[in-house]
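Take a look at the following structure, please.
Let's look at chain A:
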Amino acid sequence: MAEALLEVIGLNKSFGALLATNDLSLTVRQGEVHALIGPNGAGKTTLVNQLSGDLAADSGRIIFRGQDVTRLPAHRRARLGIARSFQITHIFENLTVAENLGLALLAGHGGNFHFFRHWRRAPRLEEQLTEALTRFDLLQHRDQPAASLSHGEKRQLEVGMALVVDPQLLILDEPMAGLGSGGTVELTRIIRRLKGQLTILLVEHDMDVVFSLADRITVLVYGHDIATGTPAEIRGNALVRQAYLGEEG
Partner candidate 1 sequence: MTRKQLFLLLAAIFLTLLPAAAHLSGNPYLLSLASRILIYGLAAASLDLLLGYGAMISLGHAAYVGIGAYAVGILHLHLGAGDLPPALALLADSTASGLAILPLAVLAASLAALVIGALCLRTTGMHFIMITLAFAQMLYYFFISLEAYGGDDGLSLMSRSGLPLVNLDNDTHFYYFCLFCLVLFLYLASRLVHSRFGLILRGAGDNERRARGLGVNTGRYRLALFTIAGGSAGLAGALLANHSEFVSPGLLNWTLSGELMVMVLLGGIGTLFGPVVGAAVYLLLEEGLNMYTEHWMAYMGPLLVLAVLFARNGLFPLLISERRRHG
Partner candidate 2 sequence: MKKLLTGLCALALLFPATSFAADPVKIGMITTLSTKAGYLGEEIRDGFSLAMAKEGGKLGGVAVELLVEDDEAKPEKGKQIAQRFAQKDGVKIMTGIVFSNVAMAVVPKLVRDEVLYLSANAGPSELAGKGCHPNYFSVSYQNDNLDEVVGQYVTEAGHGNVYLLAPNYPAGKDHLAGFKRYYKGNIAGEVYTKLDQADYAAEIATIRDAKPDAVFFFLPGGMGINFVKQYAQAGLGGSIPLYGPAFSFDERLLAAVGEAALGVKNGSQWTHDLDNPANREFVENFRKTYKRTPTLYAAQGYDTALLLASALRQTGGKAEPAALRPALKKADFASVRGNFAFGANQHPIQDIYIREVVRSDGGFTNKTVKKVFTKHVDAYAAECKM
């Protein structure tokens, strides 16, 4: 069995009286695509925010590559290799596509207190940038403001930004939301290509995508993990069918 890349142990987070994350434990193994499913309001996005550092956990621990990151701020976790995309597209709308990707590439390096030289002339950046633009099929849009992209292209850009920094763990929060069928197919293809290169935690509602991509699936209800297993195991799990599909006993 592959070793654990990310371990979540007994995580809790509440908003008022609402337990958004309830004693949640989860292990993501090195190299797998691990899907996180559950009904709306089950606490998936809250969990993702706690993993990325956008939200502080009330209690519990998050261990990434053997290091306790529970109290680290978001940018430190990003440097350690946790990259995420957002449920609602989060790109730099006012920057061009090239600037978006360039920023992602540079942010990973750190030490960007260079005030004079054009950012493009940073060492080895040009080739990395061109490669990234090609890889995510955005070359023809390179100098366009990101705001002018189509929804699907924005999604591609967002995933691209998460990927160019060569993260250890990529967290994708509903990457397919709002995509047409063409976009879904395209993005699925991109993610499949990534399989094996890095570990992916995928939050997604589109079951076609989940079952075709995931190695393992964790089902979340009321902020608690009720089951983890292979797609086949999950499909056959009565508890899951009841919770997720709403079928009664």
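How these were chosen: all candidates are chains of the complex that A comes from, given by their letters.
Here, a contact is a pair of C-beta atoms (placed from the backbone, for glycine too) under 8 Å apart; a residue touches a chain by one contact, two chains touch by 3 or more; residues count from 1.
Since this is a predicted model, take the numbers as computed values, not measurements.
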### Task
State which numbered option touches chain A in this complex: 1 or 2.
1
### Task
Please name which positions on chain A make contact with candidate 1 in the complex.
52-54, 73-76, 78-79, 83-84, 86, 90-95, 99-100, 102-104, 106-108, 110, 112-119, 122, 145, 147-148, 161, 165
